[in-house]
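Quick one: this structure, given as structure tokens, is what I'll be asking you about.
Note that one protein chain is taken out, while the other chains of the complex remain in position.
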Amino acid sequence: MNKLLNCVFLGIFVGIISPLFSKPALVMQSDFGTADGEVAVMVGVAHNVDEDLAIYHITHDIPKFNIWEAGYKLWMTAPYWRNDTVFVSVVDPGVGTKRRSVVLKTKNGQYFVSPDNGSLSLVAEAFGIEGVREIDESVNRRKGSEESHTFHGRDVYSYTGARLAAGVITFEGVGPLLKPEVLKIDSPAANLSKDSVTGFIPYIDKHFGNTWSNIELEMFNGLNPKTGERFDVTIKKGDKVVFNREVPYFDTFGEVKIGQPVIFINSRLFVSIALRQGHFAKAHNIESGPEWTISFSRK
Amino acid sequence: MNKLLNCVFLGIFVGIISPLFSKPALVMQSDFGTADGEVAVMVGVAHNVDEDLAIYHITHDIPKFNIWEAGYKLWMTAPYWRNDTVFVSVVDPGVGTKRRSVVLKTKNGQYFVSPDNGSLSLVAEAFGIEGVREIDESVNRRKGSEESHTFHGRDVYSYTGARLAAGVITFEGVGPLLKPEVLKIDSPAANLSKDSVTGFIPYIDKHFGNTWSNIELEMFNGLNPKTGERFDVTIKKGDKVVFNREVPYFDTFGEVKIGQPVIFINSRLFVSIALRQGHFAKAHNIESGPEWTISFSRK
Partner (left out) sequence: MNKLLNCVFLGIFVGIISPLFSKPALVMQSDFGTADGEVAVMVGVAHNVDEDLAIYHITHDIPKFNIWEAGYKLWMTAPYWRNDTVFVSVVDPGVGTKRRSVVLKTKNGQYFVSPDNGSLSLVAEAFGIEGVREIDESVNRRKGSEESHTFHGRDVYSYTGARLAAGVITFEGVGPLLKPEVLKIDSPAANLSKDSVTGFIPYIDKHFGNTWSNIELEMFNGLNPKTGERFDVTIKKGDKVVFNREVPYFDTFGEVKIGQPVIFINSRLFVSIALRQGHFAKAHNIESGPEWTISFSRK
């Protein structure tokens, strides 16, 4: 009886302490889509490394070969994940060529496994570089995959990310330490002047069409905007004006009529523009990227 | 040796009892799509609350702002999940406006975290209301999210659902008890007359195009239908006849030729109509909603 009780207490105790042994999550993204089963192959490889790994996904619908968006999505989702999370990002137009395969450790403790092709530019800048290591493929490559040159997501990135998350290797075990830098993609900074803020369009929410800027709420507040105030919004691609109109500023979409544009602060606290229950970007042929500038001017 | 054996027994014992400590599943749905990574943000938030939570998804491809479908999908999937499951539903056209954020506990023991905008109408009616609580955002809101007004799926719903599933809060901890009711969406009841049954089209299976009615097998059996019998099927939008044709009734699609329509009992035991290996709804421009009526008449 006493023994049984002991057992029960131990069971409860183990239940309590077992989370302490939880492994970091492995979080994947790619431009592979999910129709072809290649993502399932990457998951299978990771699951083979350690069947207790918790595997999640950002998205696999990054536009093909779009390194800018790969980096932007890492930057916009990583802050919501734990500080030990291992991210695997495979947008890799140069697969099989000389670009390096690296693991970036950021100052917040997260790991990013990716080709060093610009995908890591934004997270390195935003979270700080703790260290960058080149993946040593003599150790951290799936056995038997040597003759394949076109699927490093499976053979190198998922495999290495899983080994890191599972504790099979430490950061040191990834491979040789490189200079603390990653390939950088430049983008224009936002600017506050007396009567306006100017920036660029880093991202368009594909589903709802909301058009984001890189202008932070804090900078926008330099204009002391009032709820309901109308601003002159100008969007240009290079020198060409694509959109120019007065748009009101509100906290939420619900303050304007269905189909009307509204300036709002997006969920990451950047100034953005939307069409209520419509798709602003499609309606006005707006796209994203460093060449797309946007300004909000007081009238 | 004896000690080692003890250890082994305890290990096995723990293996046996640990499921008793399993946490309820957290099951999400939304109209966000999966391309933008917002779902991954909601998952990250939940995983941050408790890294051992098992997180699943109904779908994130609910048509944008379609509250009726949000409710229908909860109703049609919830019965296949355990009685302690926590559902998070985010179809929220009124985000940031005055609609309430609630948790509905149904009489079967399941929890539904959602804006109270009609999404909960069907599950409340079908499973019964055990209690409705308003989410107290002073407690159950992600720290640091106060300035964001457009992503309650992340800041309130996923966060609260995860806390409930993880046992961080009990149902009482959600917030103040409300009157036991949720915002209702009315829909017409099905009817049996001497020679026909009439109802409406609550849902069209998007992928296969099968068109469902709200007429239950039990009511249809009131006509004593025979396998192979042909019925006169009329589908109207309001007063306008959109489809009228004789269609045979069979147990399975395989009984008619490819491309031919068939009346069948769907997987939830409602009378439905399909085109074998075709898309009935697209072929005949049928949509769903309370204004779409359907009748099956004996000839």
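Chains here go by letter, A and B, matching the order in which they are written, and residues are numbered from 1 within each.
What we mean here is this: a residue touches a chain if its C-beta (ideal position, glycine included) is under 8 Å from a C-beta of that chain, and two chains touch if they have at least 3 such contacts.
This one's a predicted model, so the numbers in the text were calculated from it and none came from an experiment.
Checked against the full complex, the one of B:N191, B:T252 or B:N285 touching the unshown chain is B:T252. For the chain missing from the display, the contacting residue among A:T97, A:N244 or A:N285 is A:T97, taking the whole complex into account.
When the full complex is taken into account, the listed residue touching the unshown chain is A:V45, out of A:V45, A:L122, A:V174 or A:I294.
Of the listed positions B:H47, B:K73, B:R133 or B:H152, the one in contact with the omitted chain in the full complex is B:K73. Mapped onto chain A, contacts with the missing chain fall at residues 10, 13-14, 17-18, 21, 31-41, 43-45, 47-48, 50-52, 55, 64-65, 93-97, 147-151, 154. Residues 7-8, 10-12, 14-15, 19, 22, 25, 27, 29, 54, 56-59, 61, 73, 76-77, 80-82, 205-208, 217, 251-255, 264-269, 277 are the ones on chain B that touch the missing chain.
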